[in-house]
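A single protein chain has been omitted; all remaining protein chains appear in their positions.
This part shows chain A:
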Amino acid sequence: MLEIVSLLAIIALAYLTGWLFPNRLQLTEERVRRNFLRCYPDQQIAEIFIDDEGRTALLRLQNEQSVGLVLQPSDRIVCRMLTIPVQFDISPTDGALIIKVHDYVVPDVRFSIGNIAPDRLEEMLRAGHDNKGGQYAT
């Protein structure tokens, strides 16, 4: 019983913080670049694609065997470099790509591609995958 009451109190407190500290931050090129290079200072970014909702960014890197992924699951940023040992699958849906990262703590990502030419994204996402025999599941 005490546990249930505690859980309800926690939910109330969480909603209170959500109300008082609304999260309006979106990804921008500057935030994506700065945070990705903070995590991977030895990488060079060639191009940044930010999804329509400003929550996910894909990065083309000079090292074409890798793709950068920058997420904003709440008000903070999470970066990953998807190299050959860290694989991912992509499946297109309505105006979006679903990116399934093989990482226990990265949930599936929906990347809305509104005004980004899908073939440019595909070309980039294939670059790191072609050499290992069709991981790219479309």
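By definition in this document, contacts are C-beta pairs under 8 Å (C-beta built on N, C-alpha and C of every residue); 3 or more make two chains touch, one makes a residue touch a chain; residues count from 1.
Keep this in mind: contacts and distances are computed from a predicted model.
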item	value
Protein name, per the UniProt record, of whichever chain is missing from view ("Rieske 2Fe-2S domain-containing protein", "Xanthine dehydrogenase", "Putative ABC transport system ATP-binding protein" or "Fatty acid hydroxylase")	"Fatty acid hydroxylase"
Option touching the unshown chain, where A:Glu3, A:Glu30, A:Asp94 or A:Asp119 are the choices	A:Glu3
Chain A residues touching the omitted chain (full complex)	3, 6-7, 9-11, 13-18, 20-21, 23, 38-39, 41-42, 71, 73-80, 85, 103-107
